[in-house]
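Just one protein chain is left out here, and the rest sit where they should.
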Amino acid sequence: MNPLDFSGVFSRADRLVDGVWLTAQISLAAMVFALAIGVLAAVLSLSGNRLLRLPVFAYVEVIRNTPFIVQVFLIYFGLPALGLRLDPVSAAILAMSIYGGAYTSEIIRAGIQSINRGQIEAGRALGMSPLTIFRHVVLKPALASVFPSLVAQFILLLLSSSVVSAISVAELTSVGNDIQGLTLRNMEVYLIIALIYVALVAALKGGMTVLERLLFPFKFLRR
Amino acid sequence: MFQQFSLNHVYFMLTGLGWTIGLAAIALIGGSIAGSVLTLMRVSANPVLSRIAQVYIFVVQGTPLLVTLFIAYFGSTYLGFTVAPLTAIAVAFSFYAAAFLGDIWRGAIQSVPVGQREGAHALGLSGADTMRHIIIPQAIRIATPPTVGFFVQLIKNTSLASVVGIVELTRTAQIVSNATFKPLEVYLTAALFYFLVCFPITLFSRRLEKRLSV
Amino acid sequence: MADIDDTVVEARKVCKFFGKFQALADVDLKVSKGETIVVCGPSGSGKSTLIRCINALEQHQSGDLVVCGIPLSGTRASIDAVRRRTGMVFQNFNLFPHMTVIENCMIAPMKVKGMSRDEARATAERFLKRVHIPEQADKYPIQLSGGQQQRVAIARALSMSPDVMLFDEPTSALDPEMVREVLDTMVELAQGGATMICVTHEMNFARQVADRVIFMDRGAIIEAGEPEAFFSAPRSERAREFLAQILH
Amino acid sequence: MADIDDTVVEARKVCKFFGKFQALADVDLKVSKGETIVVCGPSGSGKSTLIRCINALEQHQSGDLVVCGIPLSGTRASIDAVRRRTGMVFQNFNLFPHMTVIENCMIAPMKVKGMSRDEARATAERFLKRVHIPEQADKYPIQLSGGQQQRVAIARALSMSPDVMLFDEPTSALDPEMVREVLDTMVELAQGGATMICVTHEMNFARQVADRVIFMDRGAIIEAGEPEAFFSAPRSERAREFLAQILH
Partner (left out) sequence: TNTLDEIVQRGKIVVGISLSTPPYGMTDANLQPAGFDVAIANLIARDLGVELEILDQVSQARIPNLTSNKVDIVISSLGITAERAKAIMYTNAIYVDEQMIIAPTSAAIASLEDLVGKRVGVTRSTTNDTIITDKAIEGTNIQRFEDDAATNQALFSGQVDAIVSGVAAANAINKETDQFQRKFAVRQSPMGIGVRRGDFDLHQWLNTEIMLLWNSGEIQAAQQEWLGIVNEELPRF
């Protein structure tokens, strides 16, 4: 049995830092887009129109029931056949957004459904248009009520970014794999990588907690 | 030297699918048992137990499953013993699933209104009877949709088992893809297999959700 | 929109069905400017449905309903116009939990009437003063007592300067000690000349300010009259039974 | 557990704190067998806390509380014993939604008293008859009206044959017409000789059956007396104010 030897990992700390940075960037970008897709899909899936609901249903089910890696491959290797050539980072962000959007939309749908009908009626009784009601009466409390689930989903999205190493995105896992290849110190690399991911998740959670307090102060009030 | 992507390969991938389903069963059973333990710790009145569970959930949820599995399988050598691949999988997946199920189930238990617990206590029901006859039956209805949703992700995550040398569906796809150099076709086939396994489950979960919400 | 006479609400043979169930049966009602009407009746008798039809939250199926001079025809335009000119107060307040008290009162004037933020704030402050809680303007609804929340809801409805105020059991979700403060606010409103239709079982309130009490059962108006006459000598058997029940 | 005299509940200088907040301040109370006590007072005055301490849902911090002859010492045994001998009815019914009406009434006799299923069913049926809804036995709570649900809750508590029944605002979540049926059931109980402590603001009920009315404010019992005397001439200023408020 080899004793653990971290020197080969530590000497490449600069590359790990680059990897962490890229992981953070693509994950944050994907979270923003996934949220946007999620809101849109949730609204469509709650519409009375079958023609709008059905595509959303298909989207959500196909994405949730197939491996993420396949979605990544299709976007990176498949789209060029249709004339759309994305660089690896853009392809990764797109794939993660689509993947995250499917889960996010289900969460947001639940949030919108949890809004008391009375709230919507109050908006109507005040003469607000449906769009105004959605924007000012429904969306914010809906997001507020499902915020913890959204954060949990975002954490999974962050962790899923490790998959895009398959299309040559030099994020954290990919850098880790490179170092493994060079040093053959797999256990050492994984231990360090795991620590970094836990730290990233902690940072994300912390940031989201602050954000929650800023965006939804009314959740934390007591009489 | 390139092979044509043929029916033979599809059969090969079907054997991988068999492994995937077997692994999923192991993960679901192990995860449910470990998840129950963690849930009980998490909702227990003992602050130390609940705190340990909380830290556990945080760390394991934040660690990529591949790394957890890697440490379970290869890390044991550093402790001076070896484990069989299936043991490592059962352990790693149980630990991983426990962290998520513990969270989901705790939420479900806590979302049963306090009045229910008080109603039971006021009748003189013991803590265990209250849990068994009053809280859990109601929590199960709340917990079922997210639990089923997580199970689907768990099934897809069994693809990581290739790291301990098990030739499950994704690994067969890798092997075939590298033999035929047709990754798109091969992975699409694999995706279809996953879909056929998972879609009925999510559909079931949707039905359930609808039925429970009325 | 000829408002030549003083009629604010006029219903003629209004019927409303939920599927096969008839919730309103040939309802005739005329409410003039400045009147205060109290509607009572057993649960499920159609009280809420009636006032929800009046502000177009529900669409009636037959009969004529003219509110603030606008015939409710089911068109978007008539619905919008009626909703702007009616104010509604719900049993459960239905304040927007994510907005402060004053924001609750500003959002409709800004988004519906197109008021500027400053204008809306000034209006909102005026009405919060009217319901005696100007000092709560920057709190969130959850920080207020039930009675205070309901008064905010009244101020919010008033902030659109409606021609008629509709109340649907505004005090029945309140702790007994808070009922009083909301009723007092409503009495002031009525005495200040507002047109009001109130679904309520607060008989003392009815005695104090109602011009007419309307008793409904199974979707129909069974009896209508001055409060004293109605309470002391209800004409119908059903009204007698009902009054016996709620005045335990 | 010597029950030599007829005292069912005896509180001496009972204090209860939530953190630093004192919810009960030196409460003294003695309730004898067969008595009906009505507790009233403003929101937050500690009424619920008092009866929750009596059936050990909350643990008091100082003073002595003896219920059905058992000193509530905080031990598991004393808590269990007291909960078996007291029945509680909540404002929101707290029926178990996943059980039928009769199952709601059978679970405690079976699990706590070890009755057989048949025995428990017979008992439950008896009490459902007592509250006049034997025909609803196989429905689920959600299929019943609020008044019926509360009567099931009473039957469920009775099915343990408690020495004292505790009611925490049993009618305040009900539609006005349903209040009557629940109060009638409670009146029957009281007249049948049950020992009862009821938190309620139904003053007619208090007049009809209460042996004593207790008025609480800020955790303390301010006044106690016969209903007529209390309502017509409350001694304390606070009680006067309070009564003025709830009897709008």
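Going by the order they are written in, the chains are A, B, C and D; count residues from 1 in each one.
One rule holds for everything that comes next: a contact is a pair of C-beta atoms (placed from the backbone, for glycine too) under 8 Å apart; a residue touches a chain by one contact, two chains touch by 3 or more.
Just so it is clear, the model here is predicted, and its values are computed rather than measured.
K.L.:
Could you tell me which of the visible chains the hidden chain touches?
P.N.:
Displayed chains contacted by the hidden chain, ordered by label: A, B.
K.L.:
Tell me which of A:G8, A:G118 or A:P148 is the one touching the absent chain.
P.N.:
A:G8
K.L.:
If I consider the whole complex, including the chain that's not displayed, which of B:V167, B:L188 or B:L208 touches that chain?
P.N.:
Only one of B:V167, B:L188 or B:L208 touches the chain omitted from view, namely B:V167.
K.L.:
Extract the touching residues of chain B with respect to the undisplayed chain.
P.N.:
Touch set of chain B with respect to the missing chain: 1-3, 8-9, 11-12, 70, 73-74, 76-77, 82, 162-165, 167, 171, 174-179, 181-184.
K.L.:
For the chain that got dropped from the picture, name the residues of chain A it touches.
P.N.:
Output for chain A: 1-2, 5, 8, 73, 76-77, 80-81, 85, 88, 165-168, 170, 174, 177-178, 180-187.
What we mean here is this: only the chains that are shown with their structure count from here on.
K.L.:
For the complex, which residues does chain D have touching chain C?
P.N.:
Listed in rising order, the residues of chain D that touch chain C are 42-43, 172, 175-180, 183, 201-202, 204-205, 242, 245-246, 248.
K.L.:
Can you list the chain A residues touching chain B in their complex?
P.N.:
Touch residues, chain A against chain B: 1, 4, 61-62, 64-70, 73-74, 77-78, 152, 155-156, 159, 162, 173, 186-187, 190-191, 193-194, 197-198, 200-202.
K.L.:
Can you list the residues on chain B that touch chain A in the complex?
P.N.:
For this pair, the touching residues of chain B are 58-59, 61-64, 66-68, 70-71, 74-75, 77-78, 103, 149, 152-153, 156, 159, 170, 183-184, 187-188, 190-191, 194-195, 198-199, 202-203.
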